[in-house]
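Of the protein chains in this complex, one is absent; all others appear in place.
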Amino acid sequence: MNKYINLYLLEYSINSLLRQKYKNIFITTILTFLIFILSSMFFITSSIKNELQFSVESLPEITVQKLISGKHYDIEVDRVNEILSITGVNDATARVWGYYYFVNAGVNFTLVGIEQFEKQYKDSLQNLVDSSKGFDESNAYIGQGVKEIMRKNYFKEYFNFILPDGSLKKINIGGTFKSDTNLESNDVIVLSKENMRSIYGMSEEYATDIVVKVANPDEVATVAAKIKLLYPDTRVITKNDLKVSYQNIFDYKSGVFLALFIVSLFTFFIIVFDKASGLSSSERKEIGVLKAIGWSLDDVLKEKFYEGALISVFAYLLGVFLALGFVYGFGAPLLRDIFSGYSELKTAFELPFVLDVQTMVLVFFLSVPIYIASIIIPSWRVASMDADEVMR
Amino acid sequence: MIEFKNINKSYKLGKNNTVAALKDININIKEGSVVVLKGSSGSGKSSILSLVSAISKPTSGEVIVDNKQISKLSDRFASEYRLNNIGIVFQKYNLVEDISVEQNVILPLIPKNLDSDLVESKVDTALDMFGIKHYKNSTVKNLSGGEQQRVAIARAYINEPKIIIADEPTANLDEKLSLDFIEIIKDLKKQNKTVIIATHDPLFFNLDIVDKYIEMKNGSII
Partner (left out) sequence: MILSPEILTIYILNFLFFVFGLIALNLSVKIYLKYDKNSSEPIQYTLERQSYLASTIIKYIFIVKVPLFLFFIFTLDKLSNVLSGAMCGAGVLDATDYGTMLITLKVLNIYLFALWLVLNTEDVKHENQPYIKIKFALFIVLFALFLSEILIESYTFYNFEIDKLVSCCGTLYSSTSDSIVSNIFAIDNKILVSIFYANFALITFAYVFKSKYMYAISNLLFIVVSIVSLIMFFGTYIYELPSHHCPFCYLQSDYYYVGYLLYALLFMGTFNGIMVLFKDDLFKLSLISNLLFVILVSGYVVVYFLKNGVFL
């Protein structure tokens, strides 16, 4: 038999839990619920964070934006050539992209403009251009989410864009646009740069921003500094900056959530403390009998910890399991809006499945040790009770 | 061999009110003897039982069992002493009613964390000895009073202690069952167990198996 786990004591503990059914179901339910909320929240953030990090990964190393009075303006296309002449720069592309508000559905689409024969800055776009059907400059290629919304509004073969002057521009839908991550392509419409400029009323000398590829990752910082020096009116963002800021934003969001959650944890601690302290007379008698027949204080304590471990580990597993189902099975209704934040404007997307072990460890630390801590003192009080009252 | 030397025991009730439960008690009990403690309730019988089993400690004096001072044992060693040397049959049996006979009888074995084979054989021996083997898996609350008492005796016996204590064992039994209990005492005596019975049941007052009667009144031996 195992030296470390006393199976008969375990059996006794399980029976003892079952005998106090209502009290224990009550505590287990609350604990499970807390673990469920906490892990759902962490699962959602880690899922979104992962998706974002992944799409950042596919971006070029540096993005250059023009700023006037702190606001983002269109940048001159001919700056591309200047940037290309900086040593270390592999490639620079002027991007034309933006949002398009589709009034009928009340959602924002992301429009991305490309030219068929230039080198694409993203693999997903390159795949589109290289695909067997090819890229037809007069067509639009739409993401899965966009496709569904358009279908609901009876746009199946073409779509009418409203131009700045109020006239309509009809563009045929050439196919779907796919990428590795849902979040990246879901709300995207890929068009030719020419169509884009006419939709936005933008002149040919301008682009939205410039993306720069640098081959050697160690040189990124130097190249970024050079660009900044060359064009003081720009904001130069490196891929690493983006990653760090995503990490920080999501850490901060879940940090704030957790900070608010501390109150619930504390309340739970008090409830358990209270429930574990209040013993019925039959429970008191039972402990007295156990001590009278030779159980030591340590044995009673051990029994109480077996009970605590059973409850908290069970609640932990159940809570995490429910959260996995809720987040990845049902797409976390209600809760995920807190974290995605722009669901009203952006088309819906699926939360990709990421089995985040670190999150599970984190939730474990926030549940099991706290539960065990809350029963230490009540259990000791019970265990150190005098046995002699059962003899009277 | 159990020895009480000048034992006094008092309880505190409130601040300046102490009640003397035992006054200057001296007792000698030989190994393998059957002793009956007589006296009305409140006379101090139960206090003597809890001192023998190291459940409580005397206010002054010494309790010596097999040359060992048990009145000064720490909590941990008092438990260990109780586990290995004492079997208690409580007045109201004090069984855990919602679990099976087997699970009740096992209780004193749990702290020892023994092999399951050993546990099984011990349980079977004990249940067999007291004729309740067929109830092994029954829930205690479905048993009759006499059967419950047998479970309680089996539980007291399972660790094969030298001393078995019974507190008012026949208070809830009819005459036939009480006589059965006396038969069990005879068996235990044959196995050289020391048996201490606290009772005011006249049935015990003229038995040839009893080696010693101790009559108590107001905390003293008469």
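A and B are the chain letters, set down in written order, and residue numbers restart from 1 in every chain.
Note that contacts are C-beta pairs under 8 Å (C-beta built on N, C-alpha and C of every residue); 3 or more make two chains touch, one makes a residue touch a chain.
Computed from a prediction, not measured in an experiment: that's the story for all the values here.
Colleague: Can you tell me which of A:256, A:270, A:317 or A:355 touches the chain that was removed from the display?
Modeller: A:256
Colleague: Among A:30, A:56 or A:265, which one is in touch with the chain left out?
Modeller: Counting the whole complex, the residue in contact with the absent chain is A:265.
Colleague: In the complete assembly, which of B:1, B:20 or B:73 touches the absent chain?
Modeller: In the full complex, the listed residue that touches the missing chain is B:73.
Colleague: Which parts of chain A face the unshown chain closely enough to count as touching?
Modeller: 42, 240, 243-244, 247-248, 251-252, 254-256, 258-259, 262, 265, 297-298, 301, 358, 361-362, 365-366, 369-370, 372-373, 376-377, 380, 383-384
Colleague: Name every residue on chain B in touch with the hidden partner chain.
Modeller: 57, 71-77
As a convention for this text, only the chains that are shown with their structure count from here on.
Colleague: For chain A and chain B, what's the span in angstrom between their mean Cα positions?
Modeller: Roughly 64 Å separates the two chain centres.
Colleague: Contact residues on chain A for chain B in the complex?
Modeller: Within the complex, chain A touches chain B at residues 1, 3, 6-9, 11-12, 15, 19, 285-286, 289-299, 384, 386-388, 390-392.
Colleague: Quick one: which bits of chain B touch chain A in the complex? Just the residue numbers, please.
Modeller: Those in contact with chain A are residues 46, 49-50, 53, 55-56, 75-76, 79-80, 82-84, 86-88, 90, 94, 96, 98-99, 103, 106-111, 113-116, 119, 155-156, 159, 167.
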